[in-house]
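One chain of protein is taken out of this complex; the other chains stay put.
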Amino acid sequence: MILANLAALQVVIPLLAAPIGIALRPATLAWAWATLVAIAAFACSVGLFLQVQTGGPISYAIGGWEPPWGIEYKVDALSTFMLVLISGIGASVLLYARRSVEAEIDPPRIYLFYVAYLLCLSGLLGMVITGDAFNVFVFLEISSLSSYAMIAMGKSRRALAAAYHYLILGTVGATFYVIGVGMVYMLTGTLNMDDLARLMPQAAGYRTLEVALAFFTVGLALKLALFPMHKWLPDAYTYAPSVVTAFLASTSTKVGLYVMIRVFFTVFGAPYMTEGIPVADVLVVLALAAMFSGSAVAIWQGDLKRSLAYSSVAQIGYMVLGVALISVAGMTAGLLHLFNHALMKAALFLALGAVFLRIGSVHIQDMQGIARQMPITMACFVVGGLSLIGVPLTAGFISKWYLMLAAFQDGRWWLAVLIVLSSLLAVVYVWRVVEAAYLRPRPQGAPVATEAPLSLLLPMIGMAAANIWFGIDTSFSMTAAEAAARAALGAALGTGGVQ
Amino acid sequence: MKDALVIFYDHWNYWIFIVLMMIGFYVVIARGNLVKKLVGLNIFQTSVFLFYISAGTVEGGTAPILVNEDAPGSAAVIYTNPLPHVLILTAIVVGVATTALGLALAIRIKETYGTVEEDEIIDLDAEEDKVERAKRAAHDDGAGKVEGGHS
Partner (left out) sequence: MNPLLWILATPLIGGIGIALAGRQPNVREGVTLVTAGALMWQVWSLLPEVLAGGRPSVTLFEVVPDVPFAFAVEPLGMLFAAVASGLWIINSIYSIGYMRGNREHKQTRFYICFAISLAAAMGIAFAGNLFTLFVFYEALTLSTYPLVTHNENTEARRGGRTYIGILISTSIALLLTAIVWTWVLTGTTDFRPGGILTGAIEGPEIGLLLFLFMFGIGKAALMPIHRWLPAAMVAPTPVSALLHAVAVVKAGVFTVVKVIVYVFGIDLLANAPSAEWLLYASGASIIIASLIALRQDNLKRRLAYSTVSQLSYVTMAAAILAPLSIMGATLHIAAHALGKITLFFAAGSIYTAAHKKKVSELDGIGRRMPWTMAAFAIGALSMVGVPPTAGFISKWYMLLGAYDRQAWFAIGVITLSTLLNAAYFLPIVYAAFFKKEKRNHHSDAGHGHGPDHDHGEAPLPIVLALSATAFGTVALFFLAEGPLALARQVVGGTP
């Protein structure tokens, strides 16, 4: 019974648990409830992952209404890959959250924070699991609205302005997406993604389809903060509470990319992407611009959350680049980086959250010499940083390796060169932190910090260890990413694989 | 010229959608007042609602309610496509929620910044940054001197 309905439970559990959370006012109770639910969601996604691995894609008709009329939940290798990632990060961040949230969020609002967190989680999971183009919009708004609320809970008043701007841009992006859906619906009369894919060849000649693709691209680019539509991201990440930054940085933009992959490759299909308007080429250019500008700006930021936010803009560039190569190798690399980057940014932002808890700032000047007082936290930061640079035996190296390989295999060796050149910028913005934290004396009069509490350390160490684990044993991430890439491109490119 | 007129006349509903959308979009971008921005956002969203609804209309169709299937001619009853209505109902709910959240944020911004004008907020932030930078610069000098003594 439970096993057969896992697909529905995946979304329903956190969605229904959220309103129950309103009744649980005490902070610790609310936290325990949210954590429990997130772990249950993680269990669901692992279950789904195993089911798909053995039994192939699952189609689940919500409420018994058969597709294409009803809403279909479509669970394949790509979506389980994302589900495991999102719910895994969601649960680990929650395990970490209790102390950090107590310190950063107004106590009377803490229970509401956990409600918003669960809503956001269910929205993200829903976007991934649904096979209905309009349903994606609904879940997108559930996750977006709750993230605006969570960002606004940041300590500084600037969090409010950041949340407001994100709200405006996010809504514009989502509305663009809806316009795209509307146009596709007008041409085909269906909203089910598989059905759309089936009917797409009939609609191929219409100008409306091209316009729809343009709306989809811009709308989703806003959501995943692709250069130059990333303006909302740095402020939102900087002023949001540390926990929110860690969670959103590792999941939210990734889901945006997931939806983009779905729309481009499941709905429109790879041939349309290469033969029609040159969307892929545009994406390559934007991705390169993101990689260089994001990293370059990251170097000059004093506030490390801001620096890492710009780094995220750059890293999104890598993922989009992989996807835009439109090959199984490229898509695998992009998805692998999506996974690995989630691990890196989670480790980094969790470490910063611990620093913020102890000294109330993550400015590079305030963090001088901090490594002596918080050695474990900073060690986790360094591991995340090395992974970001792409040092071998870290997860970041694996994704860089595949990205370069995909570029070479595509015959675009100059892309490989640009990839490594831009990753050199990461050396600079990571290493200046290392220098400050390890090699400078603690400023006079600076607050004396102690190592972060165990409840923060454990998830942080877990994330750092994951960065190393997935840099050595790539069997899970690699097989999952490749299967996901095949699932995404499957219909279009046949079975041509890596190599 | 005549063709253009025909295009305009045949698709007048879309033209309204485009005009409304542009008005909304313009307000979102050009207005500095946070509340007015939300108004623009609403116009922008509403235009999309109209776009959906008008696309679903079938000329001469009735409301999509169930008719007695045994009645003669019931199969030939033309009715408007109900699906866009359903979708837009959902979208309206989402729009209302967005507006509510946006307004709530605007109120909180007014409380903390004392204004809802974007340029004033930017100025206030910039002033804060300047103070902060000056503080850090002074701090940095001190640190530099201490360090110089060591080496």
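Which chain is which? They are A and B, in the order written, and residues in each are numbered from 1.
Here is the rule we use: a residue touches a chain if its C-beta (ideal position, glycine included) is under 8 Å from a C-beta of that chain, and two chains touch if they have at least 3 such contacts.
This structure is a prediction, so every number in the text was calculated from the model and none was measured.
Touch with the chain that is not drawn comes from one residue among A:Val12, A:Ala61, A:Val427 or A:Leu458, which is A:Val427. Among A:Val11, A:Ile71, A:Ala212 or A:Ala416, only A:Ala416 touches the chain left out of the display.
Against the chain not shown here, chain A presents residues 386, 389-393, 398, 400-402, 404-405, 408-409, 413, 416-417, 420-421, 423-424, 427-428, 431, 435, 438-441, 471-474, 478, 498-499.
Just so we're on the same page, only the chains that are shown with their structure count from here on.
Chain A meets chain B in the complex at residues 134, 137-138, 141, 145, 148-149, 152, 157-158, 160-161, 163-164, 167-168, 171-172, 175, 178-179, 182, 185-186, 191, 302, 363, 365, 368, 440-441, 443-444. Against chain A, the residues of chain B that register as touching in their complex are 25, 28, 34, 37, 41, 44-45, 48, 51-52, 55, 83-84, 87, 90-91, 94, 97-98, 101-102, 105-106, 108-109, 112-113, 121, 125, 136, 139-140, 142-143, 146-147.
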